[in-house]
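Every protein chain but one is kept in place in this view of the complex.
Then we have chain A:
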Amino acid sequence: MGKFSRLGNDLYNGHRSIDFVGRWKRWYAISAVIVIVAISGLVVRGLNLGIEFVGGTEYSVSLPSEKVTQHNADKLRDVVAGLGIKDAEQPVVTTSGEKAILVQTEPLSSDDITKVKSAMAKAVGIHVGDISHDSIGSSWGKDVLNRAILGLIVFLVIVVLFIWAYFREWKMSVAAIVALAHDLVITVGIYALSGFEVSPATVTGILTILGFSLYDTVVVFDKVRENTTGGKAASRSYAEGANLAVNQTLVRSINTSIVALLPVAAILYAGVVQLGSGSLKDLALALFVGMAAGAYSSIFIATPLVVQLKRNDGDVEAINRRAAARRAAVDPYASVPSFAEGMPVYADPTTTALEQARHGIDPEQQRAAAQRPMTRDRLPKGYLKEQENLPEELEDDGR
């Protein structure tokens, strides 16, 4: 941890700097590849919509873990298919985690549901009460989907307004939205590629990561603004200030992401391994992928994008010009030795005529001394300790 902290300090001071802004082409290319893979996954494989969206009946047969076997799954499939109920002729049977087998059929009437349940209970030798089911007509799905889309639109509008009000800056809003879209596409793409089921819990998870992704971006942009306005802007160009901001918040970003992902990982484990299906898994997977993508995009996408968008802005050009001017004008007082404790009085540039008289200093002689090349003895003690490359003239002790 100590080394990590040291890195944190170096990043903060700018002693060590990762060029996030300058190497934007590389980051954009990486993201572009991931996004293209995600979109092609979405187009080619499509989303595996759960029964909430397409309608159907899903039974969860709770069993002791030693009975959750492929053999029992096959048995359940044969039993259900053999009932002679038209909509249950082709049940989809999967094991779900350690303690359940899932059986899906088309939507059934409540009489048929009772029939299917008692047949399954008999087949694996459990009580009917231990079979859970969820039956949803296909008309519901559209409603759920419409609401999710409406929620997404409303949320995005609120987000744009919020960022605009907070940063007073539409270009930052645009960059934040692009980062959000990036995270969304990647998350949805992973759902398509992995074939995980999409349920209302998934949609909720996806809407939630919009908040998280934005949260990260807000923190980074906050620092960008701090570094590029007022006194802290100093002699940095806008791009440098923004890059420093990312470096300065890097440790925080990493810590935040780890701390946010740890509990989500715990939920994901419980959802996938222990339960195998249901709202925990759906929520956690969307959150996990989305948060990871969100942390990435706030650093690698949002900030470089802001710098590029603002490249031609008047105020940014002013900042950049000032930075360039400061750098071009080599410090005009560089040759004046600065005051230090223990400096010989004659060398002190602030010595007054009265003091000169009192100490018997001849100003003429002193002026001549000042004309001499700078030498080691004329410098205060310890001044050179840190200097590694001494100028040529200091090599010669010319007393």
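One rule holds in what follows: a residue touches a chain if its C-beta (ideal position, glycine included) is under 8 Å from a C-beta of that chain, and two chains touch if they have at least 3 such contacts; residues count from 1.
Keep this in mind: contacts and distances are computed from a predicted model.
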item	value
Among "Formate dehydrogenase gamma subunit", "ATP-binding cassette domain-containing protein", "ABC transporter permease" or "Protein translocase subunit SecD", the UniProt name of the subunit that does not appear here	"Protein translocase subunit SecD"
Contact partner of the left-out chain, one of A:V93, A:V124, A:V224 or A:L283	A:L283
Option touching the unshown chain, where A:V43, A:V92 or A:I258 are the choices	A:I258
Options A:A38, A:A100 or A:V178, residue touching the unrepresented chain	A:A100
Listed residues A:I18, A:I158 or A:A318, member touching the removed chain	A:I158
Residue among A:S17, A:N48 or A:T204 that touches the chain left out of view	A:T204
Touching residues (missing chain, whole complex) on chain A	1-2, 4-10, 12-15, 52, 55, 60, 62, 99-100, 107, 110-111, 113-114, 129-140, 143-144, 147-148, 150-151, 154-155, 158-159, 162, 166, 200-201, 203-204, 207-208, 210-212, 214-215, 218-219, 222, 248-249, 251-252, 255-256, 258-267, 269-271, 274-275, 278-280, 283-284, 287, 386
